[in-house]
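All protein chains of the complex are present and in place, except for one that has been dropped.
Think of it as A, B and C in the order they're written, each chain with its own count starting at 1.
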Amino acid sequence: MNVIECSGLTKVYGSRKAVNDLSFTIAENKITGLIGRNGAGKTTLLKIIAGYYRKSAGKITVFSKNPFNNIQVAEKLIFVDDRMSFPPALALSEILSSAAAFYPHWNKRIADGLLNYFQLEPKEKHQYLSKGMASTFNMIIGLASRCPLTIYDEPTTGMDAAVRKDFYRALLKDYIEQPRTIILSSHLLNEIEDLLEDVLLLRGGSKELQLPIAELKHYAVGLSGREEAFAEFINDVDILHQKQMGNVKYIVVRNNFSESLQKRIGMSGVEMTPVATDDVCVYLTAGNKGGIDDVFHRSE
Amino acid sequence: MKLNPDGMKPIYVQIAEWLEAEILAGNIQSDEKMYSQYQLAEMFTINPATAGKGLNLLADEDILYKKRGLGMFVVSDAKERILEKRKSQVLKTMVMELVAEAERLDVSEGELLEMIKTIQKQKREESQ
Amino acid sequence: MVSLFFLPIVALIIFAIVFLTKKITSKGFRYFFLGYTAVLCLAVAVHYAIPEKNFNSDLKRLTYSESEVDLNAMDEFYDALYEGRIADVEGVYVKSQWSLEVEENLLQVVSRDSEGIPSTIVAERKETNDGVIEVTHYTTKRVVEGFDFTEQIQPYEMELADGVLKILPPEEYRMRIVAFQTDFEISQFQEGDGRELFDDMDFPSYGFGEEVIYMKIPQHLQVETAPGVYLDILGEEE
């Protein structure tokens, strides 16, 4: 069963399309990573899913319903980001007990345990927390609510490395205990890669690709060698990235070489190397094929 | 073992290899129950689906077998199969790379075989 | 009947306060809330425990029908005065009377230094020269904003010596009262009452009351007045 289905989804702000003709589905009980650069439309998309924003065009259903202003969708999801706001009069412990009233699957044991583990003072007020502490607290709410659809928008903002690590582990353990659909947005893939089952990559408000994380490893391949040596192989392939290092050229291309072709490449003296998923994402979402180097080449 | 997320091998392959190592080292005996995908997910902080993929990889190679409702178990001749597989696959690719490199360096077939023999001899002497 | 209607409302209010207090999860705030409402409830209880008779009955205000006689007396006062029949008017009272003997032929009427006499002084010549001045202080009811001060006002003092009559007005009677205005959200639904405390009566809103010091003097007595003291002798208008 698909929790989220959308087709041709578009969100326009003035003349800018924050989300542009986006079509994808997210299946139940999977952890999906929503990856994209800043301004790729991640937050806009997530807020449309959460029912906060109204779509401009296209179709979107969450739990088979249009999410905008829909109580039946709102009941089943929680949206966690660093701008979650709470009444200033409430202490952290009061916020947690309030949240418990809203979510039928609320897990008090986890909420209290994590609050204690991360040394958050129950009597503290949310607005006095540091950025990282606030993110940690919001994450606790996201975990303990155990909503069928849990959305984390850049959840680790401000957290230090140790807390981030704990967060990912807590997220995973809780997911194993109670599988549910989780969307985790980030501009960086490498940290969350292991947690994910699927990746949805956005670029300029459009879908660049959606793949199981394992396939993303095979998605691209790096070739290095003298340019003339591999010229014959790259006539009809997508070049994602290229870089000149002396006489040797390094290019990253989509990996749709057949087995025999791979062997021939190997024999031709061109070195074939896998490309890290993180790099794949960077190349796919880059403005142009040459990366930052292009800017400097042109000015020469 | 520590997973290497920046590494070139997919995580599920790394998981499969780690499980093979566990079997080879005798940490998990024949016909014993293999870790579940959730145990693996927790051990390595990875998505259970990824862990499952690692297990399935071994099942596809008949190193593990499924018992309905009970999980994955190690086949009785798992060690042999692993060794056989590594011979046929791992060693073969290594040799292929070796041959390609030798060609690049203009090393003749005879020279290459000679080098291999020398190294084998050295190793034998060292271990004695 | 009325109380039957209001009883459920009172019950509702009490229920609501109890309900709200229960729903408040913050302990400190709950005590604060309870404390404030408790003080207010106590105030209401105390308020209704105050017996009505505790309030000064002197502060009762006259109604129109009660003062009809007095208002008529006011209307007739000066006519009757100059016609010499002031004593016969209903609603005119004798506040005090003096009988003074004068030996001199000239009477000087004075007050305190640089002070006038607030009331009118009228004199009537008698038929005889008996050397006796009969002074009567006539007054109607003195009512200010509906309160009757007739009794509270002290009498004048008269001193006669060496042909000088000193008329000393009493000290001003001072009164302070504390009054409540009904809240507008209540008075809006009442018959034009309670809001403008003293605008509710038919009589002159300010106050009323007339008085005169009426003297009967020997026939040939000459009278002089100090500045600020005005004295009319009947039949001798200037």
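The working rule: contacts are C-beta pairs under 8 Å (C-beta built on N, C-alpha and C of every residue); 3 or more make two chains touch, one makes a residue touch a chain.
FYI, contacts and distances are computed from a predicted model.
A.B. asks: Refer to UniProt and select, among "Heme exporter protein D", "Phosphoribosylformylglycinamidine synthase subunit PurS", "ABC-2 type transport system permease protein" or "Monovalent cation/H+ antiporter subunit D", the name of the complex member that is left out.
C.D. replies: Hidden chain, UniProt protein name: "ABC-2 type transport system permease protein".
A.B. asks: So there's a chain missing from this view; which of the remaining chains does it actually touch?
C.D. replies: Contacts of the omitted chain with visible chains: A, C.
A.B. asks: Of the listed residues C:33, C:78 or C:93, which contacts the missing chain in the full complex?
C.D. replies: Considering the complete complex, C:33 is the one touching the chain left out.
A.B. asks: Out of C:90, C:103, C:185 or C:236, which is the one that touches the chain we can't see?
C.D. replies: If we include the chain that is not displayed, C:185 is the one touching it.
A.B. asks: By the contact criterion defined above, which parts of chain A meet the unshown chain? Give residue numbers in ascending order.
C.D. replies: Against the left-out chain, chain A lists 47, 51-54, 69-72, 74-75, 78-79, 83-90, 94, 98-99, 101-103, 141.
A.B. asks: In the whole complex, what residues of chain C lie against the chain that is missing from view?
C.D. replies: 2-3, 6, 9-10, 13, 16-17, 20, 23-26, 29, 32-33, 36-37, 39-41, 43-44, 46-48, 50, 52, 54-56, 58-59, 61, 118-119, 142, 144-145, 147, 149, 152-153, 169-170, 172-186, 188-190, 194, 197-198, 206-207, 209, 211
By our rule, only the chains that are shown with their structure count from here on.
A.B. asks: Which chain's mean C-alpha position is nearest the mean C-alpha position of the whole protein set?
C.D. replies: Chain nearest the centroid of all protein C-alpha atoms: A.
A.B. asks: Provide the C-alpha centroid distance between chain A and chain C, rounded to the nearest whole angstrom.
C.D. replies: Roughly 88 Å, centre to centre.
A.B. asks: Enumerate the residues of chain A that touch no fewer than two other chains.
C.D. replies: Counting only residues that touch two or more other chains, chain A contributes none.
A.B. asks: Two-or-more-chain contact residues of chain B, please, as numbers and ranges.
C.D. replies: none
A.B. asks: Which stretch or stretches of chain C touch chain A in the complex?
C.D. replies: 25-26
A.B. asks: Using the touch rule from the top, collect the residues of chain A that touch chain B in their complex.
C.D. replies: 30-31, 168-169, 172-173, 175-176, 190, 193-197, 212-214, 217-218, 266-267, 269, 273-276, 278
A.B. asks: Okay, in this complex, where on chain A does chain C touch?
C.D. replies: Result: residues 89, 94, 97-98 of chain A touch chain C.
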